[in-house]
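A quick write-up on the structure given underneath.
Note that this complex is displayed minus one protein chain, with the remaining chains in position.
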Amino acid sequence: MDASSDADIVGRVLDGDVDAFALLVERYRDRCARYAMHMLGNREDAEEVMQDAFVRAYRALGRCEDPERFGAWLFRILVNRCRTAGARRSRRARTFVSDELALMSASQEHPAERTAWREEIQRALAELRPEQREAFLLKNVEGLGYEEMSEMTGVGVSALKMRVMRACDRLRVLLQEANSA
Amino acid sequence: MPDHEPMVADAVLGELRQPVPVSATFNARVMRAIQELPHRHGRVVPLPTRSSPRRIRIAFGAVAAGVLAMFALPSSPRAHARRVQFVLVAPRARNVKVVGDFNGWDTSHAAFHAKNRGGGVWSVTAPVPVGHHRYAFLVDDTVWVADPMAPRADEDFGTPNSALLVPDQE
Partner (left out) sequence: MRRALRSAAGLLFLPAAAASAQRPALGAAFDPATRAAIQSIVDSARADGLPADALVNKALEGAGKHAAGPRIVGAVRMLYGELAASREALGAASRRDEVTAGAQALHAGAATPDLHALRLAAGRRPLGMPLMVLTDLMSRGVPPETAAGIMDSLVRAGARDADLVAFQRNVRLDVDRGAAPAAAATTRVRGALAALRSH
C-alpha cells in the first residue's frame, strides 16, 4: 500500500497524474461504502453514489482547501450525494433488497445467525427517517463530533442531538420487536 | 435537553461498524469515469478535431468547423418552436445529420439531414422546440462531432455534445 500522504497524492493528481487518484479511491472506498450502504440500503445505489462522490471530488480537487484532510472533504461530498439520492428514493416505496454479494461474503465468514442479524439491523435503519438515519450513522458509526456534523450538514447541534436520540430510541424498539418475533 | 448520549447496544454498533462488501470492479469503474471526463487537471483534453485516440476518430481529414445560431430571435411571440440553421464544414463527408434532444436522438428524421451546399459546407434548417437542447452532428453515420462553434454540453457516452437554447420570447 502506498504510504504517501493525502496531500502528496492530491498534489500529484493536480499536476496531471490522473492514475494517482486511484490511491485515494482505494484508501477511502471502504469507509464510503459503509456509510452509503447503511444510508441507502442497497449496494447498487450505494456504489453509484460512491462513484458519483469520487468523480465529483476529482473534478473539484482544486478546491479542496486542506488536501491533508482529503478524506473528510470527500466524506462531506458523499453525505450530500446520499441526501440527494435518498430524497428521490423516499418518494418511491422503500424496499429492502437482500444483497447477494453481502450474503455470500457473510456466509463464508460468519454463521447464518449473524447474517440474519445484520439484515435485521439494516431493516431497522431503513425504517428511520432519513435525517435521523444520517445523524445516527455520522455520530455512532462514523464517530463524528456534533460540531463537525453541524458544519457538514448545516443543521444545528441541538437538532442533531435530538435526531440521534430519536434514532436510537426507534432502533431499540424496532430491534426488540425483531428479537421477540 | 439532556446532554447524555443515548445508548444503542454495542452489538448493533459493532455490526454497523464492520466493513461492507464492495464490487470488485468498483475502483476500475471510478477511474474509468474519471478518465472519460472532458477535462483533467494539469492539461486540457484536445478538441475532437485534433488527434484524440480515445475519441471516435473523424473519418475525413479536413478540420470540421460548424456555425450555429445558439439561439433564434422570434418573429412571433409565444411560438413553440423556432427554425434553426445548423451548419457544418466537412468537405469529405458523404452525409451529415443533426441529432439531439429535439428529435429523440433518432437519425432517421429527414428534416434534420443536412444538404451539401458545395465547398464542403453542409447545412439544414429545421424547427426546434423552445427550451434547452443537447445535440451533435453525425457524419457518415459513424462519427459523432460536436458543433465546434456552440457551447459544449456533456459527453456521458464518450462522444461530445453541444448545447442550444431556443427562447420562447425576446
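As written, the chain order gives the labels A and B, with residue 1 at the start of each chain.
Here, a residue touches a chain if its C-beta (ideal position, glycine included) is under 8 Å from a C-beta of that chain, and two chains touch if they have at least 3 such contacts.
Everything quoted here is computed from the prediction, not taken from an experiment.
J.: Of the chains that are displayed, which are in contact with the missing one across the whole complex?
T.: A, B
J.: For the full complex, which residue in A:8, A:26 or A:48 touches the chain that was left out?
T.: Result: among the candidates, A:48 touches the missing chain.
J.: Name, in rising order, the residues on chain B that touch the hidden chain in the full complex.
T.: 38-39, 44, 47, 67-76, 78-85, 99, 101-102, 104-107, 125, 127, 129-132, 134, 144, 148-149, 151-154, 156-159, 161, 163, 165, 167
J.: Please identify, in ascending order, the residues of chain A that touch the omitted chain?
T.: Contact residues on chain A toward the absent chain are 48, 52, 56, 59-60, 62-63, 81, 84-85, 87-88, 91-92.
Keep in mind that, in the parts below, only the chains that are shown with their structure count from here on.
J.: Can you check how far apart chain A and chain B are, centre to centre, with Cα atoms defining each centre and the answer in Å?
T.: 31
J.: Residue numbers of chain B touching chain A in their complex, please.
T.: Residues in contact with chain A: 1, 6-9, 11-13, 15-23, 26-27, 29-31, 33-35, 37, 40-43.
J.: Provide the residue numbers of chain A that touch chain B in the complex, in ascending order.
T.: Contact set of chain A toward chain B: 13-19, 21-22, 25-26, 29-30, 33-34, 37-38, 43, 46-47, 50-51, 54-55, 58-59, 61-62, 99, 101-102, 105, 114, 117-118, 121, 125, 137, 140-141, 158, 161-162, 164-165, 168-169, 171-172, 175.
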